[in-house]
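One protein chain is absent from this view; the other protein chains keep their places.
Each chain gets a letter, A, B and C, in the order it is written, and its residues are counted from 1.
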Amino acid sequence: MIDKQVIGPGEAVGGIADGDTVMIGGFGEAGSPIELIHALIDQGATGLTVISNNAGNGEVGLAALIRAGQVAKMICSFPRSSNSTMFQEMHRSGRIELELVPQGTLAERIRAGGAGIPAFYTPTAAQTDLAAGKEQRQFNGRPCLLEHALVADWSLIRARTADRHGNLLYNMTARNFSPVMAMAGRTTVVQASSVVEPGALDPETVVTPGIFVDRVVHVANPQHESELVASGARYP
Amino acid sequence: MIDKQVIGPGEAVGGIADGDTVMIGGFGEAGSPIELIHALIDQGATGLTVISNNAGNGEVGLAALIRAGQVAKMICSFPRSSNSTMFQEMHRSGRIELELVPQGTLAERIRAGGAGIPAFYTPTAAQTDLAAGKEQRQFNGRPCLLEHALVADWSLIRARTADRHGNLLYNMTARNFSPVMAMAGRTTVVQASSVVEPGALDPETVVTPGIFVDRVVHVANPQHESELVASGARYP
Amino acid sequence: MNTPVGLSREQIARRAARDIADGSYVNLGIGMPELIAGFIPPDRQIVLHTENGLLGMGPAPGPGGGNPELINAGKKQVTVLPGGSFFHQADSFAMIRGGHLDLSVLGALEVAANGDLANWSTGRPGAIPAVGGAMDLVSGVKAVYVITRHCTRDGTPKLVERCSYPLTGAGVVNRIYTDLAVIDVTADGFGVTEVSPGISLAEVAAHTAAPLLDRRSSAIPSSAAAP
Partner (left out) sequence: MNTPVGLSREQIARRAARDIADGSYVNLGIGMPELIAGFIPPDRQIVLHTENGLLGMGPAPGPGGGNPELINAGKKQVTVLPGGSFFHQADSFAMIRGGHLDLSVLGALEVAANGDLANWSTGRPGAIPAVGGAMDLVSGVKAVYVITRHCTRDGTPKLVERCSYPLTGAGVVNRIYTDLAVIDVTADGFGVTEVSPGISLAEVAAHTAAPLLDRRSSAIPSSAAAP
């Protein structure tokens, strides 16, 4: 029988090792798997490369993971935040490396990783500073850059509903990067607000088919990052 | 007000010109927009390049379009059919050109066309006869081929339900190529079994967002290709 | 040099909104471009796209009606209109990069006479760069409008011969709406198609660090810019 459910966030992130690459879903707080991130802080793996659109808020979630010194490199599109200086301080002092990627190129590189496309061309960022070091080639008269797929040892994402096969539904704009990260993670770990039996989801409306998912953990009432930040919370 | 609905299949295919490239959805009969194809036969544009997974069945739908001599070139993955020799005869006698593309590469080239990716690399078909004439390059130690995006002047597809903005739902495995073809057509034309008001579809479950759709025509009871073929029907 | 008083932020947004065709699919950048949503003429239906994964974005929710998982690219709470849809990032950027959006309206640090845009980084040492979807938007969307103050707070012109800040995209801007004028980027450089009420072409030129062509049509009197 296929049952991908595990007991708690600790078991869900078990096995993440020093030096691993970890994709973390979310656009700001929407879709950020905060309980999984906190479990990763408890777990303590270091030297991580983290692929996530942003670099966290306040002193919880991804910002707390960065503050804990567990992240060696961030691959993201928008590491600035109005309420966190964690990444900026670590980066300025040379303790964390940054690969800045346009948001659409980031999404497409992650999808490519999940779809077995090793590399593709795009006009985005051609003739800009972010083209530095990239191969350039003309298509249809336009300069394009060669962009390589991104894959990860782990993808940590959040869903609204999962079944025990790992089929997923998301909630509104919290969907963002999660479906493509689920595809690109060698082990994809999902925290879901509700977990249902196979057959409870309409096969027409499944957003992420279970084949892309390895572990599901039920977190009935995920914390809201913005509320934690507003209250000045710190993790741990 | 946005209302993409047009009156009938004839109006829906209006403007298709000699020499145009036309994507046609469907995997066999599932998802094939048979009323739109028949309207295209009535309309009479010739010298078409048709991109579709198969090459039709019997003497209706795509097979009838081919028999009518309107197709100069087929781009497809599986042009053989147990009940049609239309394409085979035309191809053997040199009246129709064939570009044979692995099914996954076909789907990915169409998606790339819709997503603004001019070209990508894939290991599929490397070291085979279908690699002839294609650039080869190693990624991760594997030989890969450079594949170019496919776009079309027109995409003709079939959906279960459309709203007047062009948001679409499909029916089971009739979904197949339609969502990516909707993306890759400069003008995308949809025949839908039902047409509803904007707001009637759940924004979470829309498969093809309306931005990819230009014209919607209501065909309440589409013909079943397999029934037509079994009855020996011919179009026109 | 003090910049003369032309249109307010809201007036610039209203002026730009007038040029958006009925039925357009539009992405509005963070900041002044967002104001445009409030000035769409009532006889037109515009579908707003927000790159974090929503088409058919509606206005901010009423008090108590918001949801932290229904946000726009600026991470502000929004609503979804009838006919809207949610999708993931790769699909969202396929809309942008695949040329499906009719218009992207962005802010600017600098716009050059050749259409180059700089709006993502000052390139200052120690500044944390952040690009988001700006480079995807300018490379993929059918038309790019810039909506901006004509000069910075200290009076430095933002419309220049060549950008000094790092580029967001080369040759990508089609039109610029400022407090002083509406300016097209033409093959020959900046072409002024309208000046704001009470502003002279000479004043616009005095606050622009590149040559201006007079492309005003008598058919479009500058008073048409009045709100």
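Just so we're on the same page, a contact is a pair of C-beta atoms (placed from the backbone, for glycine too) under 8 Å apart; a residue touches a chain by one contact, two chains touch by 3 or more.
The structure displayed is predicted, hence computed values, not measured ones.
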Left-out chain, listing which of the shown chains it touches: A, B
Selected from B:Thr21, B:Thr49 or B:Thr124 as touching the chain missing from the view: B:Thr124
Hidden-chain contact residue, picked from the options B:Ile51, B:Ile110 or B:Ala192: B:Ile110
Touching residue (missing chain; options B:Gln5, B:Gln43 or B:Asn171): B:Asn171
Interface with the unshown chain - residue positions in subunit B: 27-31, 53, 77-80, 87-88, 91-92, 98, 100-108, 110-111, 122-130, 170-180, 207, 224, 226
Sites on subunit A contacted by the missing partner chain, in the whole complex: 1-2, 111, 113-117, 163-165, 167, 183, 197-199, 201, 203-204, 206, 209-212
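Definition applied: only the chains that are shown with their structure count from here on.
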Between A-C and B-C, the pair with more C-beta contacts: A-C
Multi-partner residues of subunit B (each touching 2 or more other chains): 115-117, 203-204
Per-residue multi-chain contacts in subunit C, two or more chains: 54, 80, 86-87, 90, 93, 96-97, 140
